[in-house]
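Down below is the structure, laid out as structure tokens.
And then chain A:
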Amino acid sequence: MVNPIVIIGITLASAFFIGILQAYAKVWARVIFILTLVFDLLASGIVFYGFLSGELARPISVKIGGFPPPIGINLLVGKAEAAMAVLIFSVAFLGAIHWFVKGLPQPEGKAMVLFLLLSLGATGITFTGDFFNLFVFIEITSIAAYGLVASSRTKGALEAAFKYMVVGSISSTFILLGVVFLYKATGSLNMMDIAGKLLGGISSAVLALITLLILSGLLVELEVFPINGWALDVYQGADPVVVALLAGAAVKAFYLVFLKTAGFLPLSSFFSLALIFGGSTYLAGQFFAWRQRDVRRLFGYSSVAQLGLLILAAGFFLNSALASQSRLMIGAAIVLLIFNHSFAKTSLFLLADNVKGSNVEDWAGTLRGNPLFAFSFTSSVFSIAGIPPMAGFWAKVLLIFAIPRQYSWAVALILIGALAEVVYYFHLYRVASQGEGKEAGGNLFSPFVSSLLLVVSVPMVWGIFSRKLSIPLNGQVLLLLGISLGIYLLGFSRPLQWLGSLATLGYGIYVLLPHFKPDLSGFFLALVLFGGGALLIATYPGSKKLPSTFYPAYLVVVFSMAGVVLSSTWLSLFVFWEVMTWSSFLLINMGEGKKAAWLYAIFSAAGAYAMLGGIYLLPSLRIGVGKVPGLLPAVLISLAFLVKMATAPLHIWARDAYGESAHQFTPLLSGIMSKMGVFGTALVVVYILGVSSNPVFRYFLGWLGVLTAFFMTLLAVFQDDLKKLLAYSSVAQVGYILLGVALGTPLGWSASLYHTVNHFFFKALLFVAAAGIIYRVGTSYLPQMGGLIRRMPLTFFATLLAIISLAGIPPLSGFAGKWLLYSALIEKGWIFITVVAFLASTLAFLYCFKILHSVFLGQLQEENFNVKEVPLTVALVEVLLLLPLIILGAFPRLLLDPIDKVLSSLPGLSPAPIHYGRVMGAVTKLGHWNALFLMVFFAGSFLIALVFFAITSARIRKVGQLDVGYSGEVPRSAEDLHFGYGLYEHFRKAVGWLIYPLVTKVWKGIYEGINALAEMGRRIYTGDVNTYAAYVIALSIIILYIFSGVK
Partner candidate 1 sequence: MAFFVASILLILIGLYAVLVKRNIMKIVIGLSLMDTGVNVLIISLGFIRGRTAPIVNVKDLLVNTSSKVVDPLPQALVLTAIVIGVAVTAVALSIVMLMYSKKNTLEIDEYKELKW
Partner candidate 2 sequence: MILEYFMLFLLFLMLALAIFAVETKDLLASVVAAGFVSLVASIVYLYLQAPDVAMTEAAIGAGLTTLIFIIAIRKTERYEK
């Protein structure tokens, strides 16, 4: 066991020693410096391990000077203090390494001394058990920090140091005065001694004022809004290494002291103080960051926000009115938040040091071709944004679920802030991942190691905390996710990755075999796994261009969807939902349009956090247990699903996300992932709303569905980009599915589930075909295609059948779905919705024709003369997806029978009232049709026509497409006779006003409104020392006035 005083003593001695050595042997000074940090790290690690292993049960109190406290000063080191020391020295060590590689500022001996003493000061702050000694260590930390900040060679460093110095001096004056007053009031300076004397709580007004004086001093150091201008300036202006040490370690030590002080001086108003200042700091930080162009200051705002969250958490943690279970959870959340934020920020600030230039734009392309940089940046950003599986996710979830119901506004506040965080962090992410690959500095060891720590800690964190919240995560799915990540190791060869992925998926199907049961989960699981597998085959073409992260991410999406459908609790559904969302974000981000991925991230995060809020409000986490009061949870939870379905008005991400994501991924996105929204909505309708209750909400959902179908169809009609057209079409079709679910009748559900599967077949087919076509042609712009029927007959045939199915024309599979849906609508009697639905289906013919016409018919463009049929794998998948369209067309019962079983497994639903007559027809109240007969009839007609053409083709004279001599004109050159461009312009004149981008404008308006508010808000940081100091005084007056109860 290491005596904690040894850590402080050795560090001090070597600081003095380095002071001597620097004049004689520079190298040895460096050696001593690093050795000291290593020693400190090891020693504090040993102490911490002592607590972990149970060797030390109680906090150790180390007396100094030979007298027991309160006579002498003591160190008071418990588990938290030891952990904090480990954290401080880890960050210091990483920073030091970074410094060495980058080159120490000169004279380096002095720099090392200051650096060492800064970490020593932070440790002293953490360890000390005496209030005046605390003041001394605060001064050590501060002076070292002033010096280091001022010595930075960066622009504005001096100014930042000066502001820091002024505000810091005022703060420490408050603390000093408070400590001396505390001595007068209690006769002691020892923390434990005073705490013992104040055990019953603070009753006298004077003691309350004294406590508040100390707290307001500490709040300055904790960068509370609005007195954090100095901190932002320091983050922006100082050397990133120093900033990492300050933000990653020193501030956390101050936080621990804040927690201890508030714990030892039990103030009754502390709860509201922490909530008010924590909450406002959190929100202000998150929103002010939106307008920030300077990346370091942006990180600064983020740090400030995280501190605000910590202060908020402190309020709950120290509130003795809460159940001890909740307080334990909040304690765990605080630990995780600190760990997470320290290392993520260290990594980010040190990464910022590698980027030339300070603006967001200067980061463009830094993620490209720099795998280490990309890894560090991505994992740090994911950690801070609290995205699973990173530790930050658990921090957020633990915190939220520990907050009692009467403070649900705090939960809302946390979630709103988290959403704002996603907006600006992923803006940066978007910029960094787009553009030309750019050389970033190579000093990546420390950021890499610190983000590696975040990643490596994931299994441990999950092991501890998923049990704490009793979230049963499906172990098989977790295993499969792990294997999926392992596919990355095959990154040296794409074909190998492809094969490995196929094998993994096959293994996944084998492992999850027992779950293919005739219920909702089993139904969707089959869709996910078999569909995902089929589409995986088609990813092979162009895989050379794919980044090596494609296949792992693809598999993670597939298996997380499996996790979603297999979840038995809402929280585990949420976990997998987030994993699915963010891995698909990475995939979308691999495509062309980065803004698309950003929009997707924002909308998904908004949905996900709404869902988390809804889950928080549920009485039980288990799906299908407990009566749910009110509509709010249902609305909040379904928001996430509506976003994924891109239901209007939440659809604006969809066009570009579908249209510009990697071609190999779009089929999965449209065919399967959007169906997760259907699955979720179905869960909400069955288990939260009740199938037969809440008709108004379901009616509303129905309108959402049908309007989505209508408007998206219209948008598809005027779309000139193949993939974007398909995107709108996809969203429109999912709108129909939502409509069926909203109906809440067996027939409606039957239609929806049928259409879910069927839509997968034809839309996946269309997107796969589109991917093949784009791969060959090199563009997705419709007017540049045309005439491809001669080059790609198979693809043409597949597309044709898919489109017939899409349009719902007999004899293919689409008809059954459409027929069921209309039957259900008429049966339910939602007249207006039915009319709109009819209208939308009619319009759909227009874009269906557009696909055929623009891509395959008409004149072949010159540059496409040498185009070949799509690659073999794509063709294979086309055939694979084609067959079900025909088979289901003839035998719809093949799908309707399992759906009946699924329906009978759900509470409140029963098999759809469909009778199958003597032949393969289906009979409902409204009529019937005979699928097999239709199929035979149409196929027969087709065959007859085919035979006729085969016979007569010998007499047809074939001419080149430019040979139009018979029409009386002789073209001099290759004239464009193909009307792919502006196909429906005349139509636009009539209904164009309907596609006025109102929704886009509204969202944009909201975004810009918030931006404007943020811009206004952050003007309070005038950059003026006087003003900053005045804020401190004003805030302390307010604190003293409001929270002491003195009038």
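Operating definition for what follows: a residue touches a chain if its C-beta (ideal position, glycine included) is under 8 Å from a C-beta of that chain, and two chains touch if they have at least 3 such contacts; residues count from 1.
Keep in mind how these were chosen: all candidates are chains of the complex that A comes from, given by their letters.
Source: prediction; values computed, not measured.
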Checklist outcome for this item: Every option in 1 or 2 belongs to the complex, but the one touching chain A is number 1
Item to check | Contact set on chain A toward candidate 1 in their complex | outcome: 132, 136, 139, 142-143, 146-147, 150, 155-156, 158-162, 165-166, 169-170, 173, 176-177, 180-181, 183-184, 229, 232-233, 236-237, 291-292, 297, 1018-1019, 1021-1026, 1029-1030, 1033
